[in-house]
Structure formats: structure tokens, C-alpha cells
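Taken from a larger complex, these chains appear in their original positions, while the remainder are omitted.
Letters are used for the chains, namely A and B, taken in the order the chains are written, and counting of residues starts over at 1 for each.
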Amino acid sequence: MELLQEIAATFAAIKANTPLVHHLTNYVTANDSANITLACGASPVMAADPGEATDMVAKAGALVLNIGTLNAAAVDTMIATGRRAGDLGVPIILDPVGAGATPARTDAAGRIVRETSPAVIRGNAAEIKTVAGLSAAIRGVDSAADEPGGEAVAAGLARRLGCVVALTGRTDIVAGAGRVCRIANGHPWLARVTGTGCMATSLIGCCLGAGASPYAAAVTGLVVMGVAGELAHRSLGPEDGIGTFRVKLFDAVFNLTPELLVSHAKISETRED
Amino acid sequence: MELLQEIAATFAAIKANTPLVHHLTNYVTANDSANITLACGASPVMAADPGEATDMVAKAGALVLNIGTLNAAAVDTMIATGRRAGDLGVPIILDPVGAGATPARTDAAGRIVRETSPAVIRGNAAEIKTVAGLSAAIRGVDSAADEPGGEAVAAGLARRLGCVVALTGRTDIVAGAGRVCRIANGHPWLARVTGTGCMATSLIGCCLGAGASPYAAAVTGLVVMGVAGELAHRSLGPEDGIGTFRVKLFDAVFNLTPELLVSHAKISETRED
């Protein structure tokens, strides 16, 4: 199937299947993750207690692990839930928020990567570099700028771990087995709203839950977020700012159709032959 | 007093008394619960630490117990705070979010019901069935659809526990001592925004805090949420989606008057004589 068709089919499958997407995520953007999941047609659940996380994942179509506000106990629960997901065949997406910013985050991301098998890892350039074992310029949880060489890093990490790596920045990169996709959608204001990275991760989780391959899921999720950013910004009046932009993001995802998505997608792909 | 008049009087009493509504709730929708409480004219507080929850409830007009993101320690605090509320005569509303989806949630809801005395229990059909000890079709925290026989289940549970049961769905049902009210307000998009169930629970808490009877509180809270959903949707433009709808929900509750509420209420009541 051609990639554009696969994007359209993946997005349609979310609406057709309403997958349950289990989130172990942070308290800063949990509400946004839940609403973007609903906006695209899936169903979110956040059940992070060790007493129920492994039960809930058995009902889920995908598992989102996001270390935005981690603690030691939460990382243990993420790993236990991730392992159960692995046993059950529930695909995992990891968002290593702030990996590289503190040793605790770098360690947590590393442990989750080693002890579970994420189908997709999504982060900014500094986070992905950190997960790949390289040094990176990161202060907090925002990436200062695009790091050089992101594409090679993403492809190398994907190859090493046998998973898909989604590196978001001015141009998003999705690297899978022998394929790399560049996505030129998006808008600079997406970096001025908290949680848009987490929302992109949740969207990829929705695609995974709808049955897409990790590669198609990552490309589709990032195209959805990027196109929504463009449409949201286009709809603004001269007095509007990031408050209204953030609201319109949810509107845009909610109103997106497979056709609109494909007509706005700006993707290019390289395949190793 | 006629029910419609009671609704108007309850809503007016919130604005007149500005009750403090203490929430032990989840981190996903806590902000929404706080803002809807403010929108209707009450004052929210979220003080969930065992070191202060029982102190804070002494100042409150009502206590909201919401197990959306429970853990074992939080359930213990809910029960201790609920017992203190009982000693002080502060009415409790329980939202058994996701009861039935995992054993931990079912157990938590059961313990709270047994060890405190909720004035009102509000949930979707699957949650109420679970609290009533019946099996129910639930995946995560969203009810897939209206379960059959909800009215009988709600009335039976209300009778057994001696409390009011509010079962929300396409038609909302409020069952109290010998009375059942059906509320036909609302809009399908309410199910596409996270936290609208929690917000309905908070609104009922505001009504309880304003001194309404549990039955009048439950009916009023659900009519407010339903009418707000209708007004919010009516105010949307063709490009708007759930992002704008969610914002307009708060506007609608904020701008509601007792008169508007009564003129939009679609209720029917059955009484056992």
C-alpha cells in the first residue's frame, strides 16, 4: 500500500474501531492527552496505579508510556505494565520526556527501553539522542532547537532497537526498518503550547491501537498533529494567540477526515533497497 | 415545591451561598472540576493529602469523591474524609469512575459505598451496574453505550443504599426514595470531551453544598450540565469542534440563570404513591 493511502486507512481505522488507549503519563498534560485521544475518535484511559495498571492494559489497544513527571515507583509500574503489554501483544509507544535533562530521566528512559519493547519511541532531537546514548543539548523538557544529524541518529536507533523512532522538530522524522519518512507539516506555535509533544505521542498511540504498523502509526500520528497545527493557525484572527490556537488544535483534529489529511500531508520517503 | 421550582431555587442558592466544595479527585480532570465549580458560582478546593483532607472537609459544604485516578492510599484518605464528612453532616457525592473496568476500581467503589454514606452516587450505566453488584460491559472509563435496564438498576440501588443514584447516559436518570426523574437534556459531544462526567459530579456537589436535598441536587446538577451542552453546541460555528465546544460549556454554565435553566429543562418524573 502506498504510504499516503496507509495514512488515510490508519486514520479511518481509529474512527471505525475506537481503540482504548491506556496512558501512564504525567499530570501536567494528561487532560490534553485525553482530549486529543477523544478528538481523533479513540478512547483514553489513565490508570497508573500499580494495583490496576496491568489489569487495564489487558483491555487496551495500545499503551502510552510518558515520563513527563516521573518518579521511581511510576517507572516500575510503567515497566510492569509494559511487560504485560508485551505478553499480550499490546503495542507500546514511549515518550522519553526530558531524557537528558536529569540523570533520573535518562535512567528511566533507558530502563523502559531495555525492559520493555516499545513499538515506537517519540521524542525531540535531544531526547532521541539521549536514548541513543549520545550527548545532547537539553535544558528542560523543550528542545532548544533542531539538533544536527537527527535523521542518522533516528535511523541508527531504530535499527539497533528494532523499533520505529519518531523524532519531532521543524521537520519530523520517522525511521523504521529500511525506511525513513520526513514530514514537513506543522507550525512553530506548536512549540509554544505545552503538551503538543505528548499529544503527538497519544495520537500515535491511537493509530497503534487501531491496528496500524508502528511505522504507519508514527507517520500518521505526526501528520495528524502537523496538519492540525496548520489548520488551527490558519483559522485564527489577528487578536488570537496560543490560547485560541490550543483550542483550535482540538477542533482541527476532531474535524479532520482521511481525505483532508492526505491532501495536506507533506511527506517524503527514502527506502533502502 | 414543584421539581422545576426546586431546580431554579437550587441553582440560585449556589450563587447566593458560594458553597465550598471539597474534591478528592483525579489529576486528569481536576482543573475542569475546579473551573465548572467556579462557573456555577461555588468555590472549589482540592486538598487530598491525608494530613489535611479531614481538616478541610470541616469547612466544606459538600465533599466530592472521584476515583478517576485512584491508588490504595487515596482510597483510604477518601474513606477517612468521608467518615469525617458523615460526622459533620457534610453531604458526599461519589463518582465511581471506571468501576467494573478493573478489580481495583470495583473494590474501591465498593469500599467507599460501604464505609461512608454517600448522599448521591453518579456514574454511567456500567459504573452504576457494577456498584449495584451486577456485571456490566465496560472497557475503560467511557461507557460504550447505554446499558439496558438502567432505570430499574438505579432505583434498586437507591432503595438498597438509601441514597440517590444518578445514572448518566443518552437520557439521565435520577432515582431517589420513591421518585425517579428522567432528564432528556444534553448533547452527544459531551461524551467526546474528557471530564464531563466528573464535571456533572462536581455540579451536583455544588448543589449539595448549597443545601439542596440529594434528589434535587442530582436533578439540578444534571440539568445544568445537559442544558449547558445544548447551549454550547448551539453557539458553535461550522469549523468548530470539541475544543471550542469544551470552552463554551464553561461559558454556558457561567451565563445560566435559574430562569434559563427551567425554560430548557426536559424532565419527566415518576412517583410511587
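By definition in this document, contacts are C-beta pairs under 8 Å (C-beta built on N, C-alpha and C of every residue); 3 or more make two chains touch, one makes a residue touch a chain.
Since this is a predicted model, take the numbers as computed values, not measurements.
Sequence-identical chains in the complete complex of this entry number 3, based on the file rather than the 2 shown.
Heads up, the rule we're going with is that only the chains that are shown with their structure count from here on.
A separation of 33 Å divides the Cα centre of chain A from that of chain B.
Chain A meets chain B in the complex at residues 20, 22, 27, 30-31, 34-35, 38-39, 43-52, 55-56, 59-60, 235, 246-255. The touching residues of chain B, counted against chain A in their complex, run 26-29, 31-32, 68-72, 98, 101-105, 139-142, 192-195, 239-244, 246-247.
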